[in-house]
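The next block holds one structure in the form of structure tokens; read it before the comments.
Missing here: one protein chain of the complex. Every other protein chain is in place.
Chain lettering (A and B) follows the sequence in which the chains are written, and residue indices restart at 1 in each chain.
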Amino acid sequence: MSEIIPEVSKDGLLDLGKKLFDERRVDYFLGYKKGTVRFKTTPLIAGKGEDLQELWVEDFCHANLSLYLKEIKGRVGILAKGCDSRSLVSLIKEGQIKREDLYIVGIPCAGQVDPGKAAKAASCEPEEMEEISRRGQEFVIRANGQEKILSKTQVLLDKCLCCQYPRPVIFDSLLKGDYVAPVLPAARAQDDLRKKSVSEKWAFWSGQFERCIRCYACRNTCPACFCPRCIVEENMPQWVSPLPAGGDNFVFHLMRLMHVSGTCISCGECQRVCPMEIPLMKLNEKMTDDLRELFDFVAGVDLEKVLPFRTYRQEDPQDFIR
Amino acid sequence: MEAKPETEKKEKNWEPKILAFLCRWCSYAGADLTGSSRISYPANVRILRVPCSGRVNPLFILKTLRSGMDGILVSGCHPGDCHYTAGNYNARRKFAILSRLLEYVGIDSRRVQFSWVSASEGDKFAKVVSAVVADVKALGPNELFQLPDFGQMTKGPASPDP
Partner (left out) sequence: MARIGVFVCHCGTNIAGTVDVKYAAEEMSKEKGVIISRDYKYMCSDPGQNIIKEYIRLYKLDRVVVASCSPLLHERTFQNTVKDEGMNPYLMEMANIREQCSWVHKDRAEATLKAIELIKMSVAKARMNEPLFPKGIPVERKALVIGGGISGMQAALDIAMVGHPVLLVERSPSIGGRMAQFDKTFPTLDCAACILTPKMVDVRSNPNIRILSYSEVESVEGYVGNFEVKIRKKARSVDMSKCTGCGECMQKCPSRVESEFDLGLGKRKAIYIPFPQAVPNVPVIDRAHCRYYTQGKCRVCQKVCPAEAINYEQEDEVITEKVGAIVAATGFDLSDPNDYSEYGGGRYKDVINGLQFERMINASGPTEGHLKRPSDGKEPKTIVFIQCVGSRDENLGRPYCSKMCCMYTAKHAILTKEHIPDAQVYVFYIDIRAAGKNYEEFVRRAIEQYGAIYLRGRVSRIFEKNGKLIVRGADTLLRSQVEIEADMVVLATALVARKDAVKVAQMLGIPYDQNQFFTEMHPKLAPVENVTSGIYLTGACQAPKDIPDSVASASGASVKVCALFASEELISDPMTAQVNPALCSLCRTCVDICPFRAIIEEEVKRPDGQIQRQMRVIDGVCHGCGACVASCRPGALSLKGYTDQQIFAEIESLASSF
């Protein structure tokens, strides 16, 4: 089946945005713009065509813009990387946004840079890095006047190294470019933790969650966490103590994971924003694999399939039940 | 005090405490039948009645573990027999995921168990309880969440305000 893909060039993107505003097809346009911090971008919330001058679609577009749809209601134009597009599908399935309210422009992504990881690989401090640029399939880090060449594996976010959806699964237009996963083959990195014993796993995770400071950055940045009020903030009844004690931290994260399961598409933002560098993606990936294995479900790719916990099959697995 | 029970005279031999969520239509009635049939089982279980196994939020299980309970049992109607037609099917999916998650974070899945017990399965209920108690006893007391505090925050003020 031949598919007519409405492509738009980078220059055309600005015109497209302006056209969307002129034709009153959008009230807002969400994109990225350069902020004040190096190697990061900040969300651009354009309310009119002229605001789009600042639009930036080069490197460092980490953020999953679908997050802002929690606050920005109405008709919205939005840029979406492959991973982000799956959030949009999830949110549509969860009744949080309507497909017809969105104008989605898919953008190519050659993997997102993890500045902390790059600095470590370049044996320098993050503040010492002056420039991170691409050279072919490699990266050039300029720090302290010296240049270091690093591979993609050393620079890109872990989640990008096992990217399975480089091309948006839902879009109205596609920005011209290559939609290829940054690292091939698509075989994902194995999580060694899964092979460890129960007590080793416990030691690992309790060590991790001890360090959690309950900043809730993970929850706040997660598009799947769209509840008007989080149960953590409830005290009648109290689901979990808000104090950052190890046991309660553990419970909070398990509770959040159970709540986002089926909606989480492993965009990896939770792990990226965690100030304590807790490897939350390990939990998300495990959950994702279990959902696929047990219920043949993958989040964020199918607008028709019922979400896993809203349905059931007679033959659902029950070998764990007496 | 008139009648002094032997509870205080008993040795401090650790016995696991198990909370069982039983659905009112099948498992709770099945547990009643165990009683009517005078079948004995270990006294470690405390039963919490719910209308349907579908009422049991997996987060209850997390909260119960956090509270220090040594073991948890959730029991409902056999698939196809739910009084509300589908509650146990919904529960089954959530518990499947929860089980795997608990195992992955290092909580032995023998601490949290599930069963289908119908209203006529008085003897099965006794067997299930015995098996769960034995499993949990072998795992030892639930000391999972007694982790070191992060700073002094949870300890509160050193002395009451003047």
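The definition used in the following text is that a residue touches a chain if its C-beta (ideal position, glycine included) is under 8 Å from a C-beta of that chain, and two chains touch if they have at least 3 such contacts.
Here the structure is a predicted model, which means the values were calculated and not measured.
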Message: Touching the hidden chain in the complete assembly: which of A:Phe39, A:Tyr68, A:Phe204 or A:Phe226 does that?
response: A:Phe226
Field: Residue ranges of chain B at the interface with the undisplayed chain
entry: 1-7, 9-10, 17, 19, 24, 28-29, 31-36, 38-41, 43, 46-52, 54-57, 60, 63-64, 67-69, 83-87, 90-91, 94, 126
Query: Please identify, in ascending order, the residues of chain A that touch the omitted chain?
result: 94-96, 226-231, 234, 236-238, 259, 306-307, 309-311
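Convention: only the chains that are shown with their structure count from here on.
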Complex contacts: residues of chain B adjacent to chain A: 58-59, 62-63, 65-66, 79-80, 86, 89-90, 92-101, 103-109, 113-116, 128, 131, 144-150, 153-154
Field: For the chain A and chain B complex, residues of the former touching the latter
entry: 193-194, 198-206, 209-211, 213, 231, 239-240, 243-251, 254-255, 257-258, 261, 283, 286-287, 290-291, 294-295, 308-309, 312, 314, 316-318, 320-322
